[in-house]
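As you look at this complex, bear in mind that one protein chain is not there, while each of the others sits in place.
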Amino acid sequence: MIVVMKAGAKPHEVDHVVQEVERLGLKSHIIVGSDRTVIAALGEKRDGAKQALETAAGVEKVMPILAPYKMASTEVKKEPTIVPSLGLKVGGGTIGVIAGPCSVESKEQILQVARIVREAGAAGLRGGAFKPRTSPYSFQGMKEKGLELLALAREETGLAIVTEVMAPEQVAMVAQYADILQVGARNMQNYPLLEAVGVANKPVLLKRGPSATMDEFLLAAEYILKTGNTQVMLCERGIRTFEDHTRFTLPLATVPYLKQTTHLPVVVDPSHGTGKASLVAPMAVAAVAAGADGIIIEVHPDPEHALSDGFQALTPPIFSQMMANCRKVAQALGKTM
Amino acid sequence: MIVVMKAGAKPHEVDHVVQEVERLGLKSHIIVGSDRTVIAALGEKRDGAKQALETAAGVEKVMPILAPYKMASTEVKKEPTIVPSLGLKVGGGTIGVIAGPCSVESKEQILQVARIVREAGAAGLRGGAFKPRTSPYSFQGMKEKGLELLALAREETGLAIVTEVMAPEQVAMVAQYADILQVGARNMQNYPLLEAVGVANKPVLLKRGPSATMDEFLLAAEYILKTGNTQVMLCERGIRTFEDHTRFTLPLATVPYLKQTTHLPVVVDPSHGTGKASLVAPMAVAAVAAGADGIIIEVHPDPEHALSDGFQALTPPIFSQMMANCRKVAQALGKTM
Amino acid sequence: MIVVMKAGAKPHEVDHVVQEVERLGLKSHIIVGSDRTVIAALGEKRDGAKQALETAAGVEKVMPILAPYKMASTEVKKEPTIVPSLGLKVGGGTIGVIAGPCSVESKEQILQVARIVREAGAAGLRGGAFKPRTSPYSFQGMKEKGLELLALAREETGLAIVTEVMAPEQVAMVAQYADILQVGARNMQNYPLLEAVGVANKPVLLKRGPSATMDEFLLAAEYILKTGNTQVMLCERGIRTFEDHTRFTLPLATVPYLKQTTHLPVVVDPSHGTGKASLVAPMAVAAVAAGADGIIIEVHPDPEHALSDGFQALTPPIFSQMMANCRKVAQALGKTM
Partner (left out) sequence: MIVVMKAGAKPHEVDHVVQEVERLGLKSHIIVGSDRTVIAALGEKRDGAKQALETAAGVEKVMPILAPYKMASTEVKKEPTIVPSLGLKVGGGTIGVIAGPCSVESKEQILQVARIVREAGAAGLRGGAFKPRTSPYSFQGMKEKGLELLALAREETGLAIVTEVMAPEQVAMVAQYADILQVGARNMQNYPLLEAVGVANKPVLLKRGPSATMDEFLLAAEYILKTGNTQVMLCERGIRTFEDHTRFTLPLATVPYLKQTTHLPVVVDPSHGTGKASLVAPMAVAAVAAGADGIIIEVHPDPEHALSDGFQALTPPIFSQMMANCRKVAQALGKTM
């Protein structure tokens, strides 16, 4: 970590910082420039406590050298992590596709969608049983009944079930039915939940919070990794910006950035990332082109009568066409899908 | 709700939308303009389901007329809600001050800070026992031991205790010690938690999520209000923007906006809102000038050795001076503090 | 336009709005709902003056129905606009590639880059002669000397020259040398400049401002179109958000959005859009996959010694490889490149 002193910092202020650096168990290294003095503190750890140096008198700023996460980093593990679940494989050159409705609505609906998406080439089935909804007046999901229907769909189709869990005390129940536990964007920094899904020791799909930086996203993954559960997929689903023609802004540059920074596989959700059915297919294709290891797509046989988020669901024919285009691009780039 | 058809929408598409509007139990009203047809759907409810209309063929956009929240609105309750707790009173022309350290660190620390802030005029004591930390390597709080120390500080000083609760299953325990339950910014949309603090029936300090719109913030409050608990304070603590000279951007215009929109009292947190000790005091004074009903401030006797967020904590002398300026401004504007 | 009255608006307030609507030459249509009254004003024009209705007593909000731009809209012209310039063709299923250094630095440099990018398949040459630089202490470009070198490069390679013009009084001079006039992101709302490049009647590459909405972007194009110059390319080059791992956030969903909204061709600039050489190639491929009509890429034979923005320039071998991948994806999707 580099401590930059203010222009005109007093010698005793520099001395004090040096003492603090050493009190923190680091080695200090003083560099006296023409304008100001800089203190390099070597041996940096990741516990954040050193940010205390920012408050010392005469200090202008403190610049960390190391990334704040560790187990998620390619510096610690170079080989890409691959997350398999039943027939679904995400990472390592294979692009996994998870598709399904926003919410489980009925036995007929979920079975119908499951057959359709398997037919089109998906290997994972998404579907919400516990639904976090912005408004308390919106449909909140079928809860355990929905989980049972998802399990039924797996039985019939062999698709791996991906579904959201919203609170630590739900983890055990959801894990009984699901193959992959999803932590939603609103819960990316719900630390008790992250620890609970870690301990459940099932693969986790961790969605990026809409205002999370990459460091915050990787630190959220680190909460799970620290429990010993290494089956974590990172899911880019769009961020909150000033743009108003889409529901969120989908920043695909996070895909190559994450591929260079972490060994964890990266999944893209263009349904939430755009919030408009007409934009989902082109962005799914673009996600594959950008190097994503997986995509997760909302599909509904009758979007107009969906109980939630119908405006961003693809109809089965559009989904099939999207799959064809994704596959062509994957093949053109030497990937398997 | 207003349904705007695309230019060139077919008559059967218009007919279909009208049928859907009526299927939803609303009254339709067709307006044929020179460029396009618009359908007004009267009797709008707040259950969100009607957004389904957006997916009908020929529809360009659907514009809601009503705000999505109800119980939080001044349309439902005109008189300002006042939240009292021991000697603290927030709302109705009285400005309540809550102050204290980021984290409870020791008996000496919390008792010392409690005396200092009471002396300077605060009536509430803040202090984290369960700490949501971005990094799993950072100090996570003293947990129940911290709660006991907060209760001890209340006993000695009479200050109302404000402390964060992070998960539904912690609510009962935290409610045993605290006077006011804080829902942190990261948990603003943690719906199981919102319902749990609602049921606990203690006053709640609800922090705005860093990427939440006003509608989302008020809908989060609505989750608590729906349980029958009306003692909710809204806390503006800064949003995530492109600005990099502060930790967050503190948008004080939310204060007059909320005062005109909701009856709930509005508290401002300039400590998190700026993340820099040197900016906290001017922004606290500005918050009072903008019409805030309360402020919540981080104070630490020795910020340099704080276990968390020392860089944004005020020293006791700076806090006292800030309080003097806030009081002068409050008086100049005819408020009590 | 729809005028929503406040709950409890007085009859005389409604009457007054109706009068104002008619004073503006529009037809009013009153809809009385259970909660509030809504007035539809038909015959909406795009002159903005009617926003005055927002200030009338009793009005809660005014919602426009029409998009604010006209000539840029697919409602006015359905066939895609194609912009040709020498061998470069942008739009209509052909993907045009513009490449070159950030700044023209010397005769050797610009000729060398021109040969390299033509070899790899580009048909346009970019290169700044007048450089808008954030800092007055940075290299400001070779000015007219740089334009002469660009013309020389065209003579030798046949590439179409794309270069930025920064002020109305420079337009005549730049237009003498350039084939396509670039309006930079910082100048997207420099209206005298937009009118001047319109009148110059050369093709224009209009870059999106980093905080411009789609409506603002299309209205900026409309300033040029209004002069009678229809050869406008829209260039997405990234927006300003909270993300700090890239220089800007590149929101590729603007590509399909614009393709559905306007007939103008859409070009993507992943060099500025990411600001990191290692992210440029994957994002160029993703832009093609998302449906872009063109890409513009910074290439430098020796990025480390570039006089500006070397950190985002591709080396020639990386550029060639990027071109190969873009071409494969274009072909897979049935496009020509």
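Letters A, B and C name the chains as they come in the text, with residue numbers starting at 1 for each one.
To be clear about the criterion, a residue touches a chain if its C-beta (ideal position, glycine included) is under 8 Å from a C-beta of that chain, and two chains touch if they have at least 3 such contacts.
Source: prediction; values computed, not measured.
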Would you list the chains present here that the left-out chain is in contact with? A, B, C
Which of these, B:Ile31, B:Val199 or B:Ala286, touches the one chain of the complex that we don't see? B:Ala286
Could you tell which one of C:Val4, C:Val21, C:Ile39 or C:Ala56 touches the chain left off the display? C:Ala56
Check the options C:Lys89, C:Arg240, C:Lys259 or C:His272 and report the residue that touches the missing chain. C:Arg240
Footprint of the hidden chain on chain B, which residues? 211, 213-214, 239, 241-246, 249-257, 260, 270, 273-274, 276, 278-279, 282-283, 285-291, 325, 328-329, 331-333
Take the complete complex as the reference. Which residues in chain C touch the chain that isn't displayed? 20, 45-49, 51-52, 54-56, 68-70, 132-139, 166-170, 186-187, 189-193, 209-211, 215-216, 219, 222-223, 226, 239-240, 277, 303-308, 310-311, 313
Positions on chain A contacted by the hidden chain, ascending: 2, 4, 7, 29, 31, 33-36, 38, 40, 42-44, 63, 65-66, 75, 240-242, 244
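Here, only the chains that are shown with their structure count from here on.
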Point out which chain occupies the most central position, where each centre is the mean of Cα atoms. A
Return the distance between the CA-based centres of chain A and chain C, expressed in whole Å. 31
Round to the nearest whole Å and give the separation of the Cα centres of chain A and chain B. 26
Chain B touches at least 2 other chains through residues 240
